[in-house]
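Up next is chain A:
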Amino acid sequence: MTTALFAVAAVVAVVSAVLVVTSRRIVHAALWLVVTLGAVAGCFGALHAEFVALVQILVYVGAIVVLVLFALMLTKAPTNPLPTLTTARSPFAAAVAGVLALLLGTGVVIAFGKEKIKPVPAGDAETVGTAIFKTWVLPFEVLSVLLLAALIGAIALSQRKSGES
Partner candidate 1 sequence: MIATVWRVAGVGFSLLLVLIAALLYGDSASQHAFLNSQIGEVTIGFAVRTDDLTVLLLAVVGVVATCVQIYSLGYLHERAASYHALVTLFTAAMAAVVVADSLFLLLIGWEVMGACSYLLISHYWERREARSGAVKAFLMTRLADVGFLFGIFVLGVGAGTFRISALDPAQIDPGVLTTGTLLLLVGVVGKSAQVPLQTWLPDAMPGPSPVSALIHAATMVAAGVFLIARLYDVFAASATTMTVLAIVACVTMLYAALCAAAAVEVKRVLAWSTVSQLAIMFAALSLGTHEGRHAALFHLVTHAAFKGLLFLCAGVLLHQVGSAAFVVLRRYTRRGRLRKALPVTFVTMTIGLAALAGVPGFAGFFSKDSVLEAAWEHAHGGSVVGWFVLVSVGLTAGLTAFYCMRLWLWVFFRTPALAGAVGAFEADDPMADLEDPDTSKLKDASWLMLAPLVLLALGAIALGYVDGLHLNWVVALASTVVVIFGVLPAYSLWSRGADPRPVLLEREFGVDRAYHALFVVPVRWLSKLSVLGDRDVVGAYVRAVGRSGALASQGFRLLQTGNVQTYLTAAVVGVVALAVLAGVIAS
Partner candidate 2 sequence: MITVANDDFAAGVLLAILALPVLAALALWALPVQLGERLAALYGAVVSGLVLVGSLLLWTPANGWIAYVSGGETLAPGEQVKPLHGVTDVPWIPSLGVRFHVGVDSISVPLIVLTALLTFLCCVYSLKITPRIGRMRSLVALLLVIEAGVIGAFSAMDLVLFFVCFEIVLIPMWLIIDIWGDDHDAPGRKRAATTFVLMTVFGSALMLLGFLLVFRQAGTFDLVQLTNSPVLDGHGVPLAAALLIAVGLAVKVPLWPLHIWLPDAHAKAPTVGSVILAGVLLKLGTYGLIRILVPVLPDATVTIAPYLGGFSTVAIIAGSLACLGQTDVKRLIAYSSVGHMGFIGLGIATLSPAGMKGALFANIAHGIITGLLFFLAGAIKDRHDTSDLATIGRALYARLPRIAALLTFACLASLGLPGLAGFWGEMLVLLGAYDPADSLPRATYLVFMVLAGLGTVLTAAYFLRLVRKLCQGDPAEHPAGAFAVDLSRIELITWTPLITLTVLLGVWPGLLLHQWGSL
């Protein structure tokens, strides 16, 4: 059951991800990204990580993609298809990515080919919350510094220079 669910989500994720990196319309690509992220969230769900799936939808779909769309608007991204959206090096890039995928895929299959995941629910908010605050305090705290710094940095960069109209 979970396997089937996962398979469907996986297929959706892959197809939409392919579209994200190949679509000639930037805005379409952004929308396909939403689909991919959603599908990945589905995968998380299928792996019994409900809390992470939720966070994925909230943060990614809710915040990040919106930010991206804003950015696209602000940078006056055209909505019509652009032939120049991918560079001339794309075949080479594809080859590199392909080789990488081949290497990693082979390695993964050889190493984990026989392993099975037992469908046990272990991903509710309480589990994760406990882990964060019992074990992973330090990274969590540092993460807060990171968010603050990124925020201030983004603000500082977005400010106009004094004297600049």
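A word on the picks: all candidates are chains of the complex that A comes from, given by their letters.
Heads up, the rule we're going with is that contacts are C-beta pairs under 8 Å (C-beta built on N, C-alpha and C of every residue); 3 or more make two chains touch, one makes a residue touch a chain; residues count from 1.
Just so it is clear, the structure is predicted and the values come from calculations on it, not from any experiment.
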#### Entry: Numbered candidate touching chain A, per complex, among 1 or 2
1
### Task
Enumerate the contact residues on chain A facing candidate 1 in the complex.
87, 89, 92-93, 96-97, 99-100, 103
